[in-house]
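Only one protein chain is missing; all other protein chains are in place.
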Amino acid sequence: MAKAHSAKSQPVKAAQAYGERIDTVEIDATGIETKELNDRLRDLMQAGAVKVVLRNVCGQRYIGTRLYSPERKKMDIEIFGTPGNDLAAFLFGHKIRVHGNAQDGVGNTMDAGEIVVEGRAGDVLGFSMRGGKIFVRDSVGYRTALHMKEYEDKRPVLVIGGTSQDFLGEYMAGGIVILLGLDNKPHKGNFLGTGMHGGVIYLRGSVDKTQVGSQVEISPLDEMDKEIIDRYVSEFIERFPDLKLNKEEVLKGDFIRLSPRSKRPYGKLYAY
Amino acid sequence: MKSFVFPEFQIIRDEEKCGQCRGCERQCAFGTHRYDPVQDRLISDEYKCAGCQRCVVFCPKDAIIVRPTPSFYRPNASWSREKLEDLKKQAETGGVILTGCGNDKPFRIYWDHIVLNASQVTNPSIDPLREPMELRTFLGSKPDLIDMKAKNGDVEIETKIGPNLMVETPILFSAMSYGAISYNAFRSLATAACKSGTFFNTGEGGLPKEMRDEFGKCAIVQVASGRFGIDAEYLNCAAAVEIKVGQGAKPGIGGHLPGEKVSPAVAATRMIPAGTDAISPAPHHDIYSIEDLSMLIYALKEATNYEKPISVKIAAVHNFAAIASGIVRAGADIIAIDGLRGGTGAAPKVIRDNVGIPIELAISSLDQRLRNEGIRNRASIIAAGGIRCSADVIKAIALGADAVYIGSAALIAMGCNLCQKCYTGKCNWGICTQDPRLSGRLNIEIASQRLSNLIHAWSHEISEMLGGMGINALESLRGNRDHLRGIGLYEWELEVLGIKGAGE
Partner (left out) sequence: MVRKRRARRPLYSKEICACSIFGAMNREGERFTGEGVIKAIANMHVRGNGLGGGFAAYGIYPEYKDYYALHLMFTGRSWEDKRSAKQDFDAFLCENFDVVYDEEIPHGDETTVSDPPLVWRYFAMPNKRGEESRLSDEDYVVSKVMWVNTKIENAYVFSSGKNMGCFKGVGYPEEIGEYFMLDRLYRAYTWTVHGRFPTNTQAWWGGAHPFSLLDTTVVHNGEISSYGTNRWYLEMYGYACTLQTDTEVIAYAADLLMRRQHLPIEIAAKILAPPIWNSIDRMNETEKKLLTTLRMVYGPLLMNGPFSIIIGQTGKMIGLTDRIRLRPLTAATRGDMFYLSSEEASIRLISPELDCVWTPNGGEPVVGELKSIRMVKDEVIRLS
């Protein structure tokens, strides 16, 4: 296993010259601008790197976006620091773990892959997400899971350990959002699910019906819901071992389900 | 409950000519004509008629006339018939009045008040039939200057030039999404674009997978607020990516594709469940400020490895020159501006008719603004919104645009008559419908040939007019307002357009 440090692409070339497969590469992102950092990530992907560790990340944007390849190469990226906006926008199947907080626009129009955030995330998380999974340990900001979509077996999943602010699931058209409320703070977000016409939100705790959009129905879980929650809570716990969560404790909480009343919430809006 | 609103169209059937072939019954998806076996004649329900003229064209005996019903109401300059009837419809339903196509109200059409120059004597015209007439143009960002190195007689260009689209003629097909128009219409546009050396725009409906290999290279794919059908593969198979911020027909509001039009195929391409409404929210929910737009532009550049020009489409509204200038500074390579008369498949009528400004004024003020700021080279301008003929194209270029998008014109070439009922999904011409019975009427080969013919004809007319002005390359006309004069315009209009009055 070749460990290489940041000095340009020499270690990549050197390793290739020896026919070694490159496994883990470390990059110190101090003072490196967004484009250059993403240039390097792309070069590493093309050269066959499988795992990259980025240190001292501070505000660099679109990490993970440049990594489209028709051959669908996959990389594992670990980020130490605070990544900038639009982390993993248009993500095409890679895995990213953030050891710290994330900012706005995480997983913007993400297609496939996995993002894990050991901390909180900002606004517009998972905007137009269409596949893959995102796990956030703490809370999130406004407009999470906006216009999330699904089609047949492509169903995105978003699990949040804490709470969310206003406009969660706005215009949601598909996918699964689970809010675990593990910090035991009340869910104070408003306009949840406004414009929702597909997908489902599971909330551990309670919300008042004035907090949800008029298109949203609050109902208890059925067997299928419980299976889904069981599965994704397990995955959440696996990804955050430091929380030392007990699955039974988590599942004992009162879950409710927010789902759209109709696929056509705006059917009566127009005079034809 | 009987509606108080009268039918818009009157159907007159010449009973002597009519052979009761029931062709009109089959042609009309609105169910207007019905054969009555007892009386052995065709009966028409005028309330259903949309005035699309399909039955008229296809009647083998030319026995039908369809025309707007003469108004029954007392003439009233303020309470026009349309205002009266729309009001009644709203009283009956409590809903928003929907419509299709572009603004049909009598706002001034500046194209018709601008005249072109022709050369005589001092700078002779060029003969377009025999001399080369170059319409090729490049759309994208260009640097201010190029650094070059001469080595052994070879010149090496050191400046990196951003990605550009090369078009053989300055006419592109505007964004019309698959979902709003039928698969056949969509494919016809793609075919014609590839054949004629130009580009088509996928609109927000995405590009079906089976079309990507063949047509991707002529496609400008759109990233709209609903983000339908967008994945990295979609972005990378195309020639350019366009961020749709607004469109001329409905600036400031979102789009709405009713569940009826979301067939399984449309749903697969847009990645939403079949039968759901495809709602494009009003704003991009991640763009609430110019720096957010800059963020999305660069996110797309990253996602396409900086290999494709990124375009931003905005509607022409007040203050838009400042916004457009900001967009250029935010990194866009192409700016597409859509004026007041831009068309659509569905929009609230009140927005379509009242919001926005005419594209002619928009092009000139934008071009002027960018030149004042010294950044005109950084982005190309594509103008859209009611381009009706090749003269409009030439005038648009002379006012400052690099190219134009045609939407309504392309649909009219395929058979559309602007009946404004696109949102019903019952287009008898097979253009704006997902019903396979109807869309099957539009033959892809024939329709794409018609579109190619249109481009060919207009390109030739443009060549003629260029030659007449003594110009043989399109780049010499761009922004060359000296070749235009205005007639019947106010002082301020001449100023905004940047042209002199005829005779001056």
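Letters are used for the chains, namely A and B, taken in the order the chains are written, and counting of residues starts over at 1 for each.
As a convention for this text, a residue touches a chain if its C-beta (ideal position, glycine included) is under 8 Å from a C-beta of that chain, and two chains touch if they have at least 3 such contacts.
No experiment lies behind these values; they were computed from the predicted model shown.
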| item | value |
| --- | --- |
| From B:D62, B:E291, B:E307 or B:D482, residue that would touch the chain that is not displayed | B:E291 |
| Residue of A:T82, A:Q215 or A:S259 in touch with the missing chain, whole complex considered | A:T82 |
| Touch list for subunit A against the chain that is not drawn | 34, 58-59, 61, 81-85, 100-101, 103-104, 120, 122-123, 141-142, 165-167, 188, 190, 210 |
| Sites on subunit B contacted by the missing partner chain, in the whole complex | 288-292, 294-295, 298, 319, 322-323, 325-326, 329-330, 372-373 |
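Simple rule for what comes next: only the chains that are shown with their structure count from here on.
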| item | value |
| --- | --- |
| Whole-Å gap separating subunit A and subunit B, where each centre is the average of the chain's CA atoms | 37 |
| Contacting residues of subunit B [partner subunit A, same complex] | 89-90, 92-98, 223, 226-228, 230-233, 235-236, 256, 258-259, 267-268, 271-273, 275-277, 279, 281, 285-286, 295-296, 298-300, 302-305, 348, 423-424 |
| Subunit A residues touching subunit B - in the complex, by the definition given at the top | 34-35, 38, 42, 61-62, 65-66, 68, 70, 85-86, 89-90, 92, 104-105, 108-109, 111, 124, 127-128, 130, 143, 146-147, 149-151, 154, 170-171, 173-174, 195, 197-198, 263-272 |
